[in-house]
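Please find one structure pasted underneath; my questions will follow.
All protein chains but one are shown in place.
What follows is subunit A.
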Amino acid sequence: FSTLVVAEHTQKGLHPATLSAINAAKKLQDDICVLVAGSGATEAAQEAAKLQGVSKVLHVDAPAYQYPVADQMANLLVAMQQKSSFASIMGPVSSLLKDVFPRLAGALDVQPLTDVMDIKSSDTFVRPTYAGNAIATVRSKDPVKVFTVRPTSFPTDGLEGGSAPVEPVTPPEGQPMVEFVKEEHAHDDKPQLATAKTVVSGGRGLRSKEGFDTVLDPLCQKLNAAMGASRAAVDAGFVPNDMQVGQTGKVVAPDLYLAVGISGAIQHLAGMKDSKTIVAINKDGEAPIFQVADYGLVADLFEAVPEMTDKVAQ
């Protein structure tokens, strides 16, 4: 039996999440093949070949794979599955694989799994439901397992010293159904909410858009942090929807999460409680956010945050 790991890469190298996925794949105890599909992406394929535990790298090199779209990737994977009958097809959670894997699974008549955080055996997986408030252990009855793994749940190290062959793969003929138009990297200069090491979020306590701009933003700049917000702040119109952290917004797990003027509604906690260190600054000492905070400061945020901004090293 063998496992196919679909690599996330930047053409020039593997994304660290791919290393987590390979460490996860090892738990299945099957041969590991890694698919690197890109335009060029030779460096990424070479990097995959040097990972211990990888038995083969399958390399698709075609201009159409510069910005792959769902149906194109799903068709490629269906063709590869027909040829090689993998026992598992998996990869890290990413916007691409979230798009591709269910489509692939539909073609294979398989119920896929999203966000696997532990692998108990070749058919038994652990995954979060209800935004991590209920952890489910499930057994898949499908002949092929199609799943994404949560990169933060598996290590990225311990993979040095491999030497696997790189085999070119010819992708199936045909035009993708979807045409790629463009990609905008909205705030290239600022850390992205989903991947930032530090996140500073504001709630209704900030009182206005100006509160976010004049109180929170300077601290974000000093800490090189991404700015987030509670649903209450979004609903009040202080900040746009895409800044929302929570069950119905973005789920984040940075090294440091600062909740400023956020009371800690259940749905907000669901979106940030896996952060390594949580700090809460709030006037109301009884706010539920303090129950999950490693360090709570009961203070007026309009005084405490500027003071903190002053005292934090650049």
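The definition used in the following text is that a residue touches a chain if its C-beta (ideal position, glycine included) is under 8 Å from a C-beta of that chain, and two chains touch if they have at least 3 such contacts; residues count from 1.
Here is the rule we go by: contacts and distances are computed from a predicted model.
Colleague: The chain dropped from view, which UniProt name applies: "Electron transfer flavoprotein subunit beta", "NAD(P)H-quinone oxidoreductase subunit N, chloroplastic", "Radial spoke head protein 9 homolog" or "Aminomethyltransferase"?
Modeller: Of "Electron transfer flavoprotein subunit beta", "NAD(P)H-quinone oxidoreductase subunit N, chloroplastic", "Radial spoke head protein 9 homolog" or "Aminomethyltransferase", the absent chain's UniProt record names it "Electron transfer flavoprotein subunit beta".
Colleague: Hey, which of A:27, A:50 or A:103 is the one touching the hidden chain?
Modeller: A:103
Colleague: With the full complex in mind, choose from A:21, A:57 or A:278 the residue touching the hidden chain.
Modeller: Answer from the full complex: A:278 touches the omitted chain.
Colleague: Among A:38, A:205 or A:249, single out the residue that touches the unshown chain.
Modeller: A:249
Colleague: Out of A:64, A:166 or A:292, which touches the unshown chain?
Modeller: A:292
Colleague: Kindly note down the residues of subunit A that lie in touch with the hidden chain.
Modeller: 67, 69-71, 74, 94-96, 98-107, 109-115, 124, 128-142, 177-188, 192, 194-195, 198, 223, 240-242, 244, 247-249, 255-256, 265-267, 273, 276-279, 285, 290-299, 304, 307-308, 311-313
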